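With one protein chain removed, the remaining protein chains of the complex are shown where they sit.
Residue numbering begins at 1 within each chain, and the chains themselves are lettered A, B and C in the order written.
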Amino acid sequence: MLWGILAIIALAALFGLLLGLASVVFKVESSPVVDQIDALLPQTQCGQCSYAGCRPYAEAIAAGEAPINLCPPGGENTVQALADLLDVEVLPLEEEEEAHEGPIVAVIIEELCIGCTLCIQACPVDAIIGAAKQMHTVIESECTGCELCVPPCPVDCIEMVPVKQTITTWHWPEPQYDVNHTPAGNIFTTIDQVLAENAHP
Amino acid sequence: MFVAQSSPFLKPELSVSKMMLVVLLALIPGIITSVWVFGFGVLVNIVLAITFSLLFEAVMLYLRKRPVKVYLRDNSAFLTAVLLALALPPLAPWWLTLVGSFFAIVIAKQLYGGLGYNPFNPAMAAYAILLVSFPAEMTTLWTAPVMLGGHESLSLLQTLNYQLFNQLPEALTLDAVSYATPLDVVRTSVINGLASISEIRSTGHTFGMFGGIGTEWVNLAFLAGGLFLLKKGIIQWYIPVSMLATLGFFSLLFGSFELDSNPSPLFHLFSGATMLGAFFIATDPVTAATTPKGRIIYGAGIGLLIYIIRTWGGYPDAIAFSVLIMNMCVPLLDYYTRPRVYGHNVDEEQP
Amino acid sequence: MSISTHIQRLWSFPGGLKLDGRKQLSNEGPIESAEIPHLLEIPLSQHIGHPAEAVVKVGDTIKKGQLIGHAQGAVSAPVHASSSGTVTAIEERLVPHPSGLPALCVIIETDGYDRWDSCTPLISMDDPQHKNLHALSAEQITDKVAEAGIVGLGGALYPSAAKLETARKKATDTLIINAAECEPYITCDDALMRNRPEEIILGILLIKKIVGARYCLIGIEDNKPEAFKALSDAITGYERAIHEHCEQTIEIIQVPTRYPAGGEKQLIQVLTGKEVPTQGLPMDIGIICHNITTAATVYQAVYRGEPLVSRIVTITGGAIKKPQNMEVAIGTSIREILDQAGWDKSRVDKIIMGGPMMGFALPSIDVPVTKATNCILVSEPGELATPPPAMPCIRCSRCADSCPMSLLPQQMYWYAKARDLEKIQDYNIFDCIECGCCSYVCPSNIPLVQYFRYAKNEIWDDERERNKANLARERHEFRQERLEKMKKAREEAARLRKEKLAKKKAEEKQKAAGGDGEKLPASSHADLIQEAIARSKAKKAQQQAQKRNTENLTEAQQKQVDEAERRRKKR
Partner (left out) sequence: MSEYFLLLISTIFVNNFVLVKFLGLCPFMGSSRKLEVAAGMALATTFVLTLSSASSYLVNQYILIPLDIEYLRTITFILVIAAVVNFTEMVVHKTSPMLYQVLGMFLPLITTNCAVLGVALLNVQTGYNFFESIIFGFGAAVGFSMVMVLFASIRERLASADVPEIFQGAPIGLITAGLMSIAFLGFTGLDKGLH
């Protein structure tokens, strides 16, 4: 009986020694995973995930404190990408307020703006140009639609406008016409305008 | 809103149900010879299997809230039922066909999402489950081929009576009617070293002209049906040719130096359900590989596995297991056998 | 291996379809000319690359062929007025595009005179031996092509000048003229070859001169014998001119009729057996490919000085009374040319621009003809297919067998449906030329081409979003640094001020201590405050005093001051 206990203790000590040695040989620096998660986030720095921007949210996910579905601007794609990266279940996105389809951009109504620079300080990506008592305007290409500039404005002159679709940004919708969900009405190319006209000119 | 149909706007008259119909057409010669050789049991099985399968399919589609009529008309459940029935022993009791159809349609196909999504061939999955769960019924209820003589062949009514109510006409016992298939005889005798090929041949009960007695004609009929399918372009040559070639090659290879314990290649090709497997089961497009190279490897794999299991394995006819095992490898095969796309690594072959 | 004078053999491309050409409907008869329309809507973006920028204003009177939009940036093309009249508006109008969205157009009300603007041809017509072609330099011709707003009329719409320019710089040894026209119904190239072959030959000579190619091959499908004969006769007709300017004569080769033989990559593979490297251009393998109509337009620009203002359009289909080819001014509404050709309105099923395989359904017929319009197909019921709802894919691989690029449409469809954008790029979706063969042969009627277009757009959108996100991150990080720097600067300043203050107080205390030695050294906190208050009160009083220096004012100044005082009180 005594021998048994001694043997096990000796064995444990031996393995402990071996593992200590191995851990020195295989030292590992900071984990690059945070950068990979950060690369997937849309960088709107909007804080809707209750973290102070995308980087802190990425660190929270890497540390396992935050779930992967707190990012409304990223939407379904980001949740899917994060689920693929971390090989976890795809959690549905919490849709509290109505999700505006399509990207949105902030626009300053020139008549109302009093040049108070509050929105300039609020914008996380410096997308608003202007100076004290001068006219302010939003750089449309830089604005990420994070809506952080709307609350601080004292005269409420900032509106969120969906980006207009032009011929170059339009693209083919995903085909929906298969046997499981046939949409109402005729999907094919009978041009209703022409045929209606011709049927009873 | 103007919902656009994308090009192209030309379409030939073609649909999945037509394709399956042509496959059913190609099965008819094989069915007729089976009924002629093995008795009416085969026909009873087919009718039972079709009714059960269509019933299960309709119920599952209704439960999954999918348009029942559209999917029923695509004849895929119909084809699965016929293939399963042809694999079952002629005197199989009705509940065997019921369980088989249930597994084929509900478990192996509808649970995965219906037509096009099932990774395993439904008919073979059902056959394998039946073979494993009811070994007795699946191996002893085979009827003797009609040309053998000396065995009573049951009339339609008598077969129906047996299959539905398990009653035999008074004079007959089950042994008088049932019969060990050629493959089974060869396997049991060779594995346990009871008798060599020449001794079995002398009994005249097992070896016909070029394959197992009786089954050679059934295989020939299925071969004819298969060639018809090839000509109509419903299936490509890759899978049947590579499967039969591999099976023939290995039986030739091993047959050449141990002539007495390994049957000839022709015997392998024309006995059991080889031709049915090669042209109708392995070429099921949903569960087979899709790239030409992938299909050749898929067919060769099935041929090799058939030979291995038939010679050394525990089951006489290994079509079902080989197809299922190769079905498992299909996703990998499809990914790693992609053909060279126009313009990719082009420098060497540029004329 | 360079091609000798005559092609030893023809190669072939995998897959492809045997289609019923249905060209006999509209390939007989001359090229009609359409009447001058009442209204012209000329879109400013009829090419790949940056849209043209309008140079005319509302109210200007303009002549036919006058520049109304000049090119912007490297890859762009100018736009010209296709008839004389007055510019009534420059606004967004419906244009032929599957989206049904409007685009910026110049609206011209024609005056009916159709007066040409001053055209400056580079060579005069009456020069039988075409000697003076030598005098012309490649740059002159390319500039003329650019100035005339010529774009690839085969459907690619790439500005031809830019393409010719890059081809000239690279070692291009073969010029292929694409006259295959493999799409069913379309016969506009066929009509051009039959009626104006000499324009084509001279146009080809010009392009050959620009590009400096040694060989020139015209690829034509063998289902157009009359056009083949017309072109061969024209080549023999211009034998001497051809020998004058190039060592190898122009060869015209009949390729087997199989859709999509007219695809640029497929025609190159059939004629030369070479394959264009993926994501690369034919120029990478020393070949340049041009459509036959583009060659004729180059002729018109150089020999007649006319910019690209009109186009031959095939108007065909079951519902058209007399299918024909019509030379139409760009900007004419499609409704007008359909009325001219005569169409049976009660039997209209689909109205498609382009061929049935790669064309698109028009959102409405009040859209203008553009440089891309090669065919208007008005089908009667039953002529074109309205496929039933798509069934699930049974992976039968008929689509893979029919794909001319040997892709795997069934795998790409699977990943497009699952939105797995990495895997679909593994299957090389960007090599798909959207020819429609896979959708054609699919027994489950799955709209594969639409899935692939959708997948390509999703991938491009993803990339655009990725770049936008990276840019936003950089701006955010830069802002953080800036705020950091400002905070540090503020702290620095505060520290400096505090130091200065402390030093000053030390001196004062030291001075005060020096004055009356016995004062308590550590003056308590309260005394310090008292001193400060006293000091500020003194300062305020002193300011108060000399606030109003109004002692020695003149009489008038005094009145003014009282006046201001009264006003100040009143407010």
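Going forward, contacts are C-beta pairs under 8 Å (C-beta built on N, C-alpha and C of every residue); 3 or more make two chains touch, one makes a residue touch a chain.
All values derive from a computational prediction rather than experimental measurement.
List the neighbours, among the chains on screen, of the chain that has been left out.
In the entire complex, chains touched by the missing one are A, B, C.
Which one touches the absent chain: B:93, B:114, B:211 or B:299?
Answer from the full complex: B:114 touches the omitted chain.
I'm checking contacts with the chain that's been left out. Which of B:42, B:96 or B:318 qualifies?
B:318
Taking the full complex into account, find the residue in B:185, B:309 or B:341 that is in contact with the omitted chain.
B:309
Give me the chain C residues in contact with the hidden chain, please.
392, 414-415, 417-418, 420
Could you list which residues of chain A touch the chain missing from the display?
For chain A, the residues touching the absent chain are 3-4, 7-8, 11-12, 15, 18-19, 22-23, 26-28, 31-33, 36, 62, 84-87, 89, 180.
Against the chain that's been left off, what residues of chain B make contact? List them.
Counting only chain B, the missing chain is touched by 63-64, 107-108, 111-114, 117, 119-120, 125, 128-129, 132, 191, 305, 308-309, 311-315, 318, 320-322, 324-325, 327-329, 331-332, 335.
Heads up, the rule we're going with is that only the chains that are shown with their structure count from here on.
Report the inter-centroid distance (CA atoms only) between chain B and chain C in whole Å.
56
If you average the CA atoms of chain A and of chain C, how far apart do the two points sit, in angstrom?
The answer is 31 Å.
Hey, what residues on chain A touch two or more of the other chains?
As it turns out, chain A has residues touching two or more other chains at 172-173, 175, 179, 188-189, 191.
For chain C, write out the residues touching at least two other chains, lowest number first.
98-99, 350, 352, 361, 363, 386, 389, 391-392, 447, 450, 453
Under the definition above, what is the set of chain A residues touching chain C in their complex?
Result: residues 38, 41-45, 53-54, 77, 80, 124-127, 142, 144, 165-167, 170-175, 177-179, 182, 188-191, 193-195, 197-199, 201 of chain A touch chain C.
Tell me, which parts of chain B touch chain C in their complex?
Result: residues 2, 4-12, 14-16, 18-19, 70, 74, 76, 113-117, 236, 285-286, 288, 290-291, 334, 338-344, 346, 350-351 of chain B touch chain C.
For chain A, which residues count as touching chain B in their complex?
Spelled out, the residues of chain A in touch with chain B are 172-173, 175, 179-180, 183, 187-189, 191.
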